[in-house]
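All protein chains of the complex are present and in place, except for one that has been dropped.
For subunit A:
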Amino acid sequence: MTTAVTAACGAAPGTRQTTQASQGGANAATATSAADLGGLDKLVEAAKKEGTLHVIALPPDWANYGEIIEKFQAKYGIKIESETPDAASADEINAVKTRKGQDRAPDVLDLGQSFAISGAAEGLFAPYKVQAFGKIPEGQKEATGLWVNDYGGYVSIGCDAKKITTCPTSFKDLLKPEYKGKVAMNGNPTKAGSAFAGVYAAALASGGSFDDIQPGIDFFKKLKDAGNYNPVETTPATIEKGETQISIDWDYNNAAYAPQMADKGIDWKVNVPSDGRYFQMYAQAINKDAPHPAAARLWQEYLYSAEGQNLFLKGFARPVLLPAMTADGTVDQALAGKLPQVEGEPTFPTSQQVDAAKAKLASGWDAAISG
């Protein structure tokens, strides 16, 4: 096992794995593609033999992971052990580090972008290219497949249209006196990725840039001073109760709340703010020491198959292969049509810009918002 692992992160992993594969001793732990194992069927076979996949931090109501897990289990007869669904990216990285060599280490990870980059730099992941790797846009993947973005969304403003007469459609709107005590976020921006993105988007809306998040922090200070900022963390329960009538969150979360809330008589509307558009994706990675290496690789193949990507779409998340699938017609049009409408192509900050913004936020957020 140890040698296999060393090979995987060595300088030229390709050659050695080909030898192993060609010797017939197909070693899933070092396979960098399905071809290394003799094709997808062989990978399925090896994964079925392992029988189990251990995942962490996949909330069933987040990007439709609940259904994805069910469908995968049914399709391949592999049991998925889903641990601590509400864990954060930092917990996932911790689990990989502290459970090295243990059976209960996570096989695959769904990470915030910067955790994917830092984890790859620390050598925690196995390089693997799914069959659709070539179709994934540059910038959304690490060149050797150490991490690949899987789905993402825009920062959006959800709003209870029954209680709010005019739903806000921009960050500027949020400062209006009519929204007093109503504007909440899905968590604390120094902790929750969606709330951090909310501050970044607010920065873009208020004269900031990817290099300058300060106007975003200032925006929330203004919001707080106006009495509009509501510190309660948005959950389906707080929406239902009417406590968080306006919530800044990923559009896939807000959009997923809509049908859920419709059952309870709440008209939950989603707008991507016109003045601060911020798009971000989450990334997939395979634990280098995955206890079920074949199942881990098969999970990746499934997530990046048309079926898996359409399931993300069903959860209102924008899958990374959406442009490619729109082009080749494999996208589920009905589902794509339900996404909150956004004009124009998204742009992305570099990881240096994100790191600088986070450092700024860590030191500046409390001072702006507390008291």
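The criterion applied here is as follows: a residue touches a chain if its C-beta (ideal position, glycine included) is under 8 Å from a C-beta of that chain, and two chains touch if they have at least 3 such contacts; residues count from 1.
Assume contacts and distances are computed from a predicted model.
Taken from the listed names "Alpha-ketoacid dehydrogenase subunit beta", "ABC transporter permease subunit", "Allophanate hydrolase" or "Putative ArsR family transcriptional regulator", the protein name that UniProt assigns to the chain not shown is "ABC transporter permease subunit". Contact with the omitted chain, checked across A:Gln131, A:Thr144 or A:Thr238, is made by A:Thr238. Which of A:Thr52, A:Ser82, A:Ser170 or A:Thr190 touches the hidden chain is settled by the complete complex: it is A:Thr190. Touching the chain that is not shown, out of A:Tyr76, A:Phe115 or A:Phe316: A:Phe115 (per the contact rule at the top). Along subunit A, the points of touch with the absent chain fall at residues 87-91, 94, 112, 114-115, 118, 180-182, 185, 187-193, 196, 224, 227, 229-233, 237-238, 241-243, 245, 355, 358, 361-363, 365-367, 369-371.
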